[in-house]
Structures are given as C-alpha cells and as structure tokens.
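A protein chain is absent from this complex, but the other protein chains hold their places.
Order as written gives the chain letters A, B and C; numbering starts at 1 within each chain.
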C-alpha cells in the first residue's frame, strides 16, 4: 500500500506539450508511472514521448481510463484546467503550477470539495511512492522503496532530506510535497490521516517552514490522533519578519508563523525535532529503532 | 427508527414571529416535537408560544442545541436564512417558504452540498414521523404511528393520502413532502435510500405529479436498489401541456414530464400504480399482505 | 413565467454585450414610415411580428420589404393579424442581412442536475425539438464557477467558426451566461445565432424570466402577456388559476390535490374549465376570494375539494357559505363541495343547511359533479 497513488495510478498530464510538461512526463515514465494521456487544447491527436495527447480531459479519461491529473499549465489558465479535471470526474489532481492567484485557488479548493476532488498543491513537487507511481516533479534519484513517509511544504529541501534517507540505507513509503502557497489543497492536517492509516509507513518525516499555522495545526493533530514516530524539520529560523522567503506562503506576518512557534508546538506534540536538515536521517534511524521497527 | 427526524430532533424555527411561523410552531409542539428556539433578527430575547427567540441561528444553536431548522421567512430572504443555518452547522434544513427564485435555490442547493446540509423543500410541507417529531406543516390529524413510508412532491394531496392510510387502520413511519419546485434540495432518488434502510418502513407510498423527470429517475432507482413494495400515484393525467399547474415545477414542457411517462416508468419498475388517490389505501393493504407484512 | 417579446430580449442582449441588429419597434404604418425616413433602419428591411409563439417564419409573421411602399403594405397586412391566438400589435424592423451560417445557442435549467445547462448546435435556425441529440453540445454550468474555458472550447468545436467570429465567441458566451443570471431567466435562447459578414449576430432572442424572481425585477411587472385577465387577477391574490377548455370549475387547496381532482373528474367524463389552486391553505378568507374569482369565469358547475388540515372544516364551511352570498346573482353557480379533515361532519352539515351539496367521498363527489354538468347547458363565457 501507499498513500494517494499506487500501481493502478493512471496519469493524465495537463499541459503535456509545454517544456515542463514534456520533461516531467519523461521522468514520470522513467519512474515507472503509467502516464496514459496528455491534454493540450488544439493538439489532440499528437503524441508526446509516446503519450497520446487529447483536446480535453474528458476525452482523455474516456479513452485512457486516467484517474489522476497533474497540471503544468501556466498560472492564468490553471483554474480552468483544474475545473476541467474536476468536471471530468478525476478524484485526485496534483497542481505543479506556481504563481496561481490565491483568489483562484479559493475557488478551486472549494469547487474541489464540492466535487470530491483532492488537490495536492499548487506550487508543489507532487507525490512519489517508490516502486509504484510518481505524480509530479520530485527527482527520481532520491527515491528508494522503504517504510518512511515524508510530508513537506517545500521542494528541493525535501529532495535533500529524502535523498538523505536513501543514503543512510532506508527508503520511503510515500513522499508528498504539499506546496508552499498560502492556500493549498491539502495541508499537513489533511494528509496526516493517510500516513497514520498506511500500513507501509513506520515513521513520518514532516518538513515545514515559516508562515501560516499549518505546522501548529499538524502538531495538534499529531498529539491527539497520530501513533507513529515523527521527525520534524522547520526551515526559516533565521528569516526576518515581513519578508516573503521565496514561497508566497513563507512570511512571518504580525509575529505569527515563526519557526520557533512551530518547533515548540511539534516538540510538545512528541515529534523529534531536527536542528539541521542533515540531522534528519540519523533521527529517523533512531526513531525507527526506538519504535522497534529497526 | 424513522427517517431524517426522530425523538432527538430539536427544531429552530426561522421566521417564528411571522404568522405562519407562529401558527406552525404551535402545531409542531402539539405534535410532540421539541421546538427549542426561534430566530427573527431584531426580536432576540422575546418568547413566542413558549419558545425563546434569538437574533441569529448560531446563537440559537449554541444556547439550545437545535439540530434542525425549519424556514418560514419570505422568499426574498430565504437564501440568506438558509446560508445562516448552514453556516451555523445544522445538518438538516426544511424550507417551507414558496416562490423562492430557482437561481437562489441553485446557490442554496450547492452550498448545502458543500457544507453537508440536507435540504427538504423549498415549497414543501416538511417531514413528519408520528410519535417522534414533525418539522413542517403537515396537519397533525393525518398521522398515526405505523409502518408505511410516504414520499411526495405535493402537499394537501399527500395529506389526503396519508389520512386515507390512517382511516383504513394503518399508520406511517415517516412522511416527507419534498416540495413542488423545479429545483428541490432532496428529490425522490435522494430520499429513497432512507426508506430502503429504515427498518420501521415496510412499504412506501410515492406521490408524484407532472413536470420534470423526478419520477422516472425514482423508477430507475426503485428497479435496481429498492426491495420494499411501492404504491405510486401521479397527479396531473388530465393536465394540458405548457401550463403551470399550481406548482412551479408542474408543467409539461416539450412533451416531457407527462403523467403517462411517469406511470409507465413506475409500473415497469414494479410499483403498484393507483389510478385514483382514493385507491391508495387499499393498494397499501394489499401490498403489505403480499409482502407478508400483514 | 414571463416570456419576453423578441425586441425586449434583444434589449437585454444589447445591455449584456450580445451583438444584435439595430432595429426599431413600430406600432403603426406612420411609425414604420418614420423609421425609414429618419434612417433609424435602412431598406431593405425584415419585418417581424412581436408575438410569443414560435414558427413565425413559416406562419407569415416574418416578411421582407425592399421599398417604402412595400414596407407600408407589409405593415398594414401584419398589424392586427392573429397569429396562433395572439394579436400582432408590435413589429420589429431590422435591416435585412445576408446570413452566412445559422447556429443555435441556449441556456436553461436542468432540474435533475440542479444546474443551468448550455445547449449549442452548429445547425441552428430550426426548432430545438427537431434537432438530433448528437447535433447538440450539452454543457452543465456550475453557478459557482461560471462558464469555463474548456466549455467554451467545446462550443467552439461544435460551431467550427472562422475568424473573426471564432474570436468573438468567448465574450458572447460570457454575455449569454450573464444575461441568464442577471435577468433571473428560465431560458435564454438565440436561434438563430447567425454569422453575418464573418461576425456573430443574434438574429432572434427568446428570453423567459422566472416569475418568482419578480421582486428583483420590477421592470417586468407589466409584461405577463401570456395570462388571461382572470389568471392575472388570481396571480395578484396568490392563487394559481389556469383556464382550460371545459365547463367545470375546480377549486382545491394544493397543486397536487387540484390536479388529482381534475384527473378524477376526467375519468368520469367531466371537462374541467378552470383549475383554481388555493395554494395549500384552507384559510376561509382565501376560499371566499376563490369563490368570487371562480364566479367571473362563469362555470357550468363548480367542484370544491378541500382537505382541512390546519383550519377546522366547520370554519371552512362557514367561510364558503358566506362567500356564496357575496357572489352577484348573475354569476351564481351550482356548487358541489367535498370537505375532509378535522370536524368534517359538522362542516358538511353547515353546507347542507345552506343548500350546498356536501359529500365526503371523492369518487362519489366527482360523479355527482359530472352528472350535474351534463344536466345543464354551458354557461361559461369566454372571459
């Protein structure tokens, strides 16, 4: 088992003919993912990297049985692309696109709820379950099948940490990058139950960053509903207030969203907190050992 | 057991200080319903027929534990009243108000879905479960506890038929009047599963009328998913096309929505069809006998 | 429901940004002459009778005029003509155009989905009933998100337009959706949506406004053109009143019960002439209103079928007896009443004492009504 994706995942790539769409189609296929369709309006009938391209998501779903979409279309068109995917009945949509206005994202999020569509992202690296499927852009090289779950608000920092887990000789069950925007389809709190229920996850690594209160809410959830060991790292301890640190969501506003507040909450909830990103792998090993899992 | 309401039902009446609101509060209380609160903005603090009045639904819920709302407010204000009820977390809202624009009702319906609120109505008589609770305006005199479920798009015609069931010596489990508008919160298809699952319902009486395709869809459901006997009556066999027959939804448009089409569909689905409303009670007796329930 | 005349629909279209021809409404030959003289509309013109029924083209309600003389004779011929029961009082004059293609576009309500639905066809100009399903694009529109780009592409695919029409389509679709929402419409239909000189133009406009949204649209209060005068009076009193072809007046409370009463009469050979639904109430005051209204329709016999729920039947009976005394002598009608519910025996006794036949059984009542009608000559006038 894994979280959200598995060997039956059949991916449609919205925006497959764009630079990113094409490049990551190659990477997802190399990972072993069933990329069954692409969608670019007006380019239906063509083939990109062996994947048939359709004019609409509905057609792609009908012809190929796609059950997950990954969206690479530019921000101004992302809302429409998502609604098209939702209307086509897809239950899971990973939105890689960054710089989507949060007003659009509010519509997308609530429309998704109405339609029963789970959104991962936007501005996210997506989901990877080694040996099963990858939907998104996490580099293939960092993965190795195993029993550590990873959930994160950042991209490359996650790749580093996931890679570190691999290098120490362990592997991952599922890694999810939730995205660094102020409004995300799936937050820590939304995703934690999946890992709690996943029999293939023994320990969870949670990678947070400054801004908002997602980590504090995660800590509340961990405290009351999560039984597996957790290793947490929070980026941005040294970030000054009032500045957007790369991610639209990474800003300390009015004294809220500091790394200190998040670290304290996670520690109180029983998570092991890593001071440096390079400390995560050894803390994972230690956590598994203490839990009798290694 | 009963459907949607039971002895734990605690009703808040929105628009309790209006003529209809007050009159039916008296009737609901006489039925034995726990009417715990009323809401009329600006009249908070007063008492109507022994029921405390609040300025907002949220306050009424907080102070009284109300878990169902019934809306009597005039049509121009009904949408806001419903959204207030939904935002206050009520899972069930019965809308008696008639003449709500369907554009408003579209918003209400989909917002209700988003919030997990079931709507009965609008323009409906509501729900009655003899011996438990009544939320709406079905006359108390027609009820008697029993094992016949009734589901209907009309008002007084239903009272007649429910009364007939009483007069023949039987009683009802739950009666639901869904309302005669083109857009209703709960259609036959939505409500049928409740009666299928209700252990206290042995047989269902379905009262339909011309217009739309709700009865045809109900027939499809009955055919595949309903195991209890059904007696159906459809009003409007003699209605001319293109005329609205009292209910906004009762119109034969472009040859669709005729009584003939509905009767045929229900018969094919195995329902016993009553030619006259006064035939329903005896067909109910016969249906129960054949099902070994009497 | 308020069906708007074509020219009113086109006014809405213009306001919402849907391109329409520049036209003039005229109500006399003089006005038609003046419109051409003042260059408000240029010859040759198309003259369109502003009636609500469909099929105007085949029925002679749309004609052409190339000269002022021809226009005068066409206008004289059309004003005052009867078209499917309507008298032509207004004509819309528009410049005659060369139509490249005819498309179909509408938005209406899908009750089952509880969503507005857009219908589009590349083959317009014929009635939608005659279109094959596979010629129609059928797109639900969610009110929370409106028309989306992918849906517009679907319509674009069905229309297969060239530029500039193809580039105009997106804005036109937004405008049609805006018209549907802003006007609280039940139906917005453009048939045909034409391509003229490469551009999209709405050559016809069918807009139906929902009655219940009247509180948001006082501007339509005077436009309920498809009701008879009695239906209009009833509407103001909150009574549903529908005039039918027969002679029996039916008063009942509740739409379903009223329909069922009609059905039962029909089964016994009765021909209902008035459907009067008190609207689910047994309020004696409303019963009085109904009796007075019914009298004006001059039915041969009236069947009153009330299920007394909230009010007691004796109260309803007393209200009815009082009402009958208020009906003018000339408008009196034989009445057979059936009252059920609370205190029904007492109610029937009161009616009997007042000389009104009062029964309890629906079947027997209906048979009595039909027998009473058969024994009388029709007294119903065409009101």
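Just so we're on the same page, contacts are C-beta pairs under 8 Å (C-beta built on N, C-alpha and C of every residue); 3 or more make two chains touch, one makes a residue touch a chain.
The structure presented is a predicted model; accordingly, all values stated were derived computationally and were not measured.
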Contact partner of the left-out chain, one of B:107, B:140 or B:286: B:107
Contact with the hidden chain (one of A:61, A:191, A:219 or A:239): A:239
From A:16, A:250 or A:284, the answer for touching the chain not displayed is A:250
By the contact definition given up top, give the residues of chain B that touch the hidden chain. 41, 55-57, 77, 80-81, 83-84, 87, 107, 110-111, 114
Residue list for chain A contacting the dropped chain reads 23, 27, 75-76, 98-104, 106-107, 109-110, 125, 137-139, 141-142, 152-160, 163, 180, 182-183, 187, 207, 209-210, 212-214, 217, 233, 235-240, 243-250, 254-255, 259, 275-278
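We adopt the following convention: only the chains that are shown with their structure count from here on.
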Under the touch definition above, the chains in contact with both chain A and chain B are C
Going by average Cα coordinates, which chain is farthest removed from chain C? A
How many angstrom between the C-alpha centroids of chain B and chain A? 44
In whole angstrom, what separates the CA-based centres of chain A and chain C? 54
Touching two or more other chains, which residues of chain B qualify? 110
Multi-partner residues in chain C (2 or more other chains touched) are 142, 144
